[in-house]
Structure formats: structure tokens, C-alpha cells
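Below you'll find the structure, written out as C-alpha cells, and then a few comments.
With one protein chain removed, the remaining protein chains of the complex are shown where they sit.
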Amino acid sequence: MDPLFYVFDTLVFVGIFALLTVSLNLEYGFTGLGNFGKVAFFMAGAYTYALLANQQLPFYLCLTGGAAVAGITGILVTFPALRLREDYLAIVTLSFGEILRIIIKAEEGIAGGVRGIWVPSAFAPLGSMRSLAVANVLLVLCCLAAAFLLAQLLAHSPYGRILRGIREDDVAVQALGKNTVLYKLGVLTAGSAIAGVAGGLFAQYMSFIDPYMFLPLVTFFVWIMLILGGPGNNWGALVGALLVELLNRGTRILKDYLTLPVDPNNLQFILFGLLIILILLYRPQGLLPEGPVKTAARRMFQNAPSA
Amino acid sequence: MFDTGQIFFNAAVTGSLYLLAGTGLTLTYGLSRFPNFAYAEFITFGGYIGYLFLQRADGSLPVALITAFFASGILSVVSYRFCFRPLIDRKAALIPLMIASIALGYVIRYAIGEVWSWSALSYQPVWSAFELAEIRVTALWLYLVGAALLTGTSLHFLLTHTKTGKAIRAIASNPELALVSGINSDRVILFTWFTGAALAGVAGVFRAADTQLFPMLGWDILLIVFAAVILGGIGSFYGLIAAAFILGLVENFGVVLLQAVGLSTEYRMAIAFLVLILVLIVRPKGLAR
Partner (left out) sequence: MDFFVADRLVKNFGGLRVLNETSLTVKEGTITGLVGPNGSGKTTFFHVVYGLLRPDAGEVYFRGEPITCLPAYRVYSKGLALAFQLPRLFSRLTVLDNLLLATGRRSGENFGTALFRRRHWQEEEIKLAEKARAVLELVELTPLALKPAGELSGGQRKLLEIGRALMADPVMLLLDEPAAGVNPVLGRKIYATLERLRREKRLTLLIIEHRLEMLLDHAQHVYLMDAGRIALAGEPARVLADPAFYKIYAGESRQWQS
């Protein structure tokens, strides 16, 4: 296996997962919405991309379509979110993901059912596997940069301040004149759209998707990345995605080079599980803790504490 | 067209399974105030421990059930003591507790996969099947329904006539008041965690006996069990009884309906989820409240 290709492949996956983690950070890290159905929006984006790409549409339209469908699905999820307690929301979003997967599995007419669907790449044939990998790295990183910028701009703005308020005390924010429903709607839609973009990128990179690639496991991986990296910190989201993906791949490589008494695949999940529990116990803020809202107001007070 | 007798009986069997699996979940959810996703693994673990006694055709079901009962109970208490209790002491919020339960679930599930491998295993004993008033019945199913009835009556007695049972109800409705009333919350909570998971372990044995044994055994039915717990009202055993059987009916009628209409039976899971989502949106407190 070409080591350079492997590096590019890793980067693509890190980028895709980082997109998902950044989106979850917006929903949970800043706004406190426990979205356990992330994979549903990922899947919606992936399948939309697949269907559009098979109609020979250019990749940017397919990605936009994926984002739009995922975003609309996000709006569907928002309505229960408004009235539900966090645990109910988690269970509802989890179930929603499963329902979507069941529908795609059962209805072969939509997208091949269990047999999956082939997806053309975003790029015309480039000559080598390596060049294709590089192209994908660039594409994914571009999308990631855009999403990251969006998340940072929102987080460090009056909008972000309100999100963090909603996270702590929704009623108090309402008492201050903000319609919290609109904010939750906005965040879930944006988060879902970003997940949809990630799904589209994933679909065209893998060239083939089927329902078995969209198990709740994906959602949990994203949560692990966010918790490890630091909820409420966009850089933390990136770091978390990077570390978890590296750990994931690291254990797979180990299998080829070491003969352990334990199957590394099983060991990997056992260690991940224990890691998360330990983090929640001893460092719940994650590797990169949340920073304050950074706006001109804060700078003013930092520079001149009193008038 | 519909063999209603058979469907009702099947619903009773399914409902009995959900009742066994869900009792612990609803009680601990009500007491400790978070949904424990690792419950799936308490179910699965019971199935695997039971396997130790049912690997051979002459294995004894009662022995398997009793051992699974204690094994899952102990696993649950250990989980509570080393994972959840420390988090609760640190005033962890609801979502971190949930995530910890999911993480713990992974640890247990993959440990099981490591020890027993990920291939499906089968219990060897065969339970006799016969016809009872034109309804197809197996001895296993009768045991299951019997176990559910036993659980129902014992728990009812426990909750209404014993100190522990009343303490459970007190803590579930008002933890602070219960504490100052002199109830030893710790012991009651541990008892509930033990017993609840123990019943889940028993459910695991029955489920494995009825289908196959594999590490995703518990997770496969977890969301439906959650549906039953929520439909019945979190913390309400009596609500769960009703909800378990309602869902059993929905599922079994659903399968027949789907086949009649020509839709894939995969959708039967989707029906359960839809019921769950509808309940949460329309009547989040469930049936009992």
C-alpha cells in the first residue's frame, strides 16, 4: 500500500469526520442540543449526492443538493427538539436515524436498497489513485475550512452568545426577548446541512454506498470525537476528529505488524469506551476547553478594565 | 384472514420479553434519572452466561436463567459503582451520563465479542412445539410468559408491600425528600440496579433461545424496549406492563399487516420507532402519568 496515498486517505477521512464534529459542536457544544441522529443527515446527504451525481450533475450541485436535503431533514427534527427534554430528544434522533436507514434498506427503488448504489467521483479521471486522493483532500479541506469559518463566526458573535445562553437556560433567554425556537431551528438546520455536505463528499470518495455504512456507530464516533476534543471549542472538534481517526487507523495498522493476544478491532472499541468514560470523569471539558465569546466588547474590557 | 389467536399469543410472548427486559430500565431510569444505553449489554451478557449452560442439548434452562440472573445483576452493580455513581457524584448532566452509558456499552459488547467471537451462536436444546387450541406454542414461550407473570406478581408485591418497594417509589418521585426521610437511598438504588439488570439477563437468555446469540442481541431490541419504557411512563412498572404488551401487539399485527400490504417486514422496527416518536411528541409522560 502506497504510504503517501494512505496519508491522503487518512486526511480525507479526518476532514469528513471533522465536518461532522464541527456540526455537532454547533448543536451540542454551543447550544446544548443532544443530537444523536447525526448519521441520518450524513446519510441523507450521501444518498442525495449519489442520486444527483448519477444524473450527471456537476459535483458542486450534488453537494448543494445533499446539503439542502439534509438541512430540510434537520428542520423536521427541530420540531420535536423544541418541546422535548434532552434524553427524549436523544432517543428520538437516534430512532429517526434508524428509521431512515430502514426505509433505504427496504425500498430498493430509491437507491438500491441493501445492494447499495454506485457514485461517480467529483473529479474526471485524473490518471492515478494518488492524484485523485490529493484532489479529494483539497476538496474536503476546502469544505471543512468553510464550515469551520462559519462555526467560528457564529460562535464568537452575539448569535453565539445567545446559543450559549440557550444551552444553559432557555427560559431566561426568552425572558430577555429572544425567540429561542428560531435559534434552535437555525443551528439544527446549519448543522444538518454541514453533515449533508460531509455525506456527499463521503459518497463520491467511496464510489459506492450502502445502508450498512450508516449505522449508529457513525453517530457515536462523532460524539466521541467531540467529547475528546472539547465541546464548545471548534479547534477542539478538529483535534478530536484527528485523534480518534488516527487511533482508529493506528489499531488497524497494529493488526498487521503485531500479533496481540487480543483482536485489535475489539480492543480498539474497548479502549475508546474506557477513554470516554475517563474523560467524562476526569476532564469533562475535553482536551481544548471552551473559550469565552470573543468579540470587540471583550477585547475592550481586556485592554481597559476600568474606564 | 388473520390468525388472531396466534397473533395475540405471539404478542403476549413478545410483550413478556419486553417486560422482562424493560423493568430494570424503567426503574433505574426513574431512580437515577438518565437512560442507560448499556442496558442492551446487560441483556446480551445474560444471554452469553446462559450459553455456558445451554451449549449442549441436555442443558438446563432453569440453571441458565438463574445464573444469567445473577451475572447480569452483578455486572450492573459493578457498572453503577465504578462508572455511573462517580459521574453522578460529580454532578454530571444528563447527556454526559447518556454518553457514558453508550461508551460502557461498547466496552462490554466488544469484550463479549472478544471472548466469544462475533459469530452467531445457537443454544443447543430444542424446546418442544405443540398446538394448544389451534395456536402454535413452544415450551420456551410458555416459560417466557410464565417468567413474565412471575415477575409481574413479585414486583407488584415488592412495590406495594415491602419497605424496599415503597422506598423505590418514594425515591423516584422525590429524591430529596426520600433522603431526609431516612431511606437508605444507596442500598435501594443498588438493589434496583441489581434486580432490574438481573431480569434483563433473563430476558437475554430467552431472546437468545428464541433467535440466536450474538453480541448485538441486546442492542437489537433496546430501542423498542425504550419505546415501551417511555410509552408506559418512565419509572412506572405498571405502565410498562401495559406498554410492553401494546408494543407486542403492534409489532405482531404490524408484521402481518405489512405482509398483507406488500411492504417489507423490515418496517416493523420502523413502526415501533414511529410509535415511540409519536408518544414523545403527543404525550411525553406516557400512559401512566
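In this document, chain identifiers A and B correspond to the written order of the chains, with residue numbering beginning at 1 in each.
As a working rule, contacts are C-beta pairs under 8 Å (C-beta built on N, C-alpha and C of every residue); 3 or more make two chains touch, one makes a residue touch a chain.
Values in this document were obtained by computation on a predicted structure and should not be read as measured data.
For the omitted chain, the shown partners it touches in the full complex are A. Considering the full assembly, A:V173 is the residue among A:A40, A:V173 or A:V197 that touches the omitted chain.
Only one of the listed residues, A:G186, A:P264 or A:P284, touches the absent chain: A:G186. Annotation: of A:L76, A:L153, A:L217 or A:I253, A:L153 touches the absent chain (contact as defined above).
Across the entire complex, the residue among A:P3, A:P125, A:P261 or A:P292 in touch with the chain not shown is A:P292. Even with one chain removed from view, chain A keeps its contact list with that chain: residues 150, 153-154, 157-162, 164-165, 167-169, 171-180, 182, 186, 190, 290, 292-293, 295-298, 300-302, 305-307.
Criterion: only the chains that are shown with their structure count from here on.
Averaged C-alpha coordinates give centres for chain A and chain B that are 32 Å from one another. For chain A in complex with chain B, the residues that touch the partner chain are 28, 34, 80, 83-88, 90-92, 94-96, 98-99, 102-103, 105-107, 220, 223-224, 227, 262-263, 266-270, 272-277, 280-281, 284. Put simply, chain B touches chain A in their complex at residues 34-35, 83, 86-87, 90, 92, 94-96, 98-100, 102-107, 109-111, 113-114, 223, 226, 230, 263-264, 266-267, 269-270, 273-274, 276-277, 280-281, 284.
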